[in-house]
Every structure is written in structure tokens, then in C-alpha cells.
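Report on one structure; see the data block that follows.
For this depiction, one protein chain was excluded, whereas all remaining protein chains were kept in their positions.
Presenting chain A:
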């Protein structure tokens, strides 16, 4: 993405995305979502509404932007409502980083495939990140809790039925790993 004009001041943003140090120089008004997508080429994070409602742009952040999250790692945020410059020094996980270290599908991703939790796939990255964070907080949710956990994200294809099932399946896969 080219910049508005030569006159607009630019700022260097250094952060770690999916374990890899990255940096880019951007105008102050560059949204974190656009920064990830266009400046860093990580197009898995999608923007569906640009006003923080749909959740497709959800990424997980550790260590910047808010003072009250000491010790909280992988907090889900709406990257379309944040400026990239606020995340200088942060660690961010996007959907691309939700795979296993060897690149195979991670437990949440695998659960979505097992349960047909996605159709067009556009909202999916935001669900995968949201659920990844949620299962850290609550490793064995009830169906009702699973439904509640995803109720900040919009999906127009699935009617959420199989996404709820995917949350439960992901919890199962994760606990098998821990147990096994």
C-alpha cells in the first residue's frame, strides 16, 4: 500500500508477528488490520466491517496497547479499530500463526474442518483466533459457554451451529493432546 503523501509523517513499527520479528514504516493513521494485511503481507486477517462489530479482523496480542493486561498473553483484539503504531513492541498472533509448529492444522483449525465449521471462509480467521484465546481461558466449555464465546463474531454462512460444535471439538482435541 502506498502512502497518502510525502508530507504525512511516518513511524517505524517493530513487532513480533507469529514469532517472527517484523517492521514497517507507516503513517500514524494506518490501521493494525491494514498494517498486517498490506505492509506485512499477512492477508489471513480479514476486514469485514471496519467498525469493530464483525470480528473477522480479530488477532491475539501480548504486551502492548493496554496497561491492564499485565500477564495476559494472547488477548483477542479487533485489529480494524487499532492503529498499528499502538502495537510497537507487541507480540501478535494471526490466523497464520494458529497452525502447529510443523505447519499442520492446529487444534482449532482441525476442529473446524472436522465439524464443517466454515463455508465461504471469510469470517473464519477471526473465529479461529477468538476460539484459540478462549480455550486458553476455559479449556472445557459447555455448549452454552461455547455459544457465548463466539457471540462477538459474525458469520453469515453457517448459522453458527457447526462453529459451536467446532469449539467443543477443539477443546476435545486440545485435551487429548495434553492427556496423551
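Quick note on the criterion: a residue touches a chain if its C-beta (ideal position, glycine included) is under 8 Å from a C-beta of that chain, and two chains touch if they have at least 3 such contacts; residues count from 1.
The rule is simple: contacts and distances are computed from a predicted model.
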| item | value |
| --- | --- |
| Protein name (UniProt record) of the chain left out of view, among "Na(+)/H(+) antiporter subunit F1", "Dihydroorotase", "Phenol 2-monooxygenase P1 subunit" or "Xanthine dehydrogenase family protein molybdopterin-binding subunit" | "Xanthine dehydrogenase family protein molybdopterin-binding subunit" |
| Identified contact with the non-displayed chain, of A:62, A:99 or A:138 | A:99 |
| Of A:76, A:125 or A:141, the one touching the omitted chain in the full complex | A:125 |
| Where the unshown chain meets chain A, residue by residue | 1-7, 27, 29, 37-38, 42-51, 53-54, 56, 94-96, 98-99, 105, 109, 112-114, 116, 118-125, 128, 147-148, 150-165 |
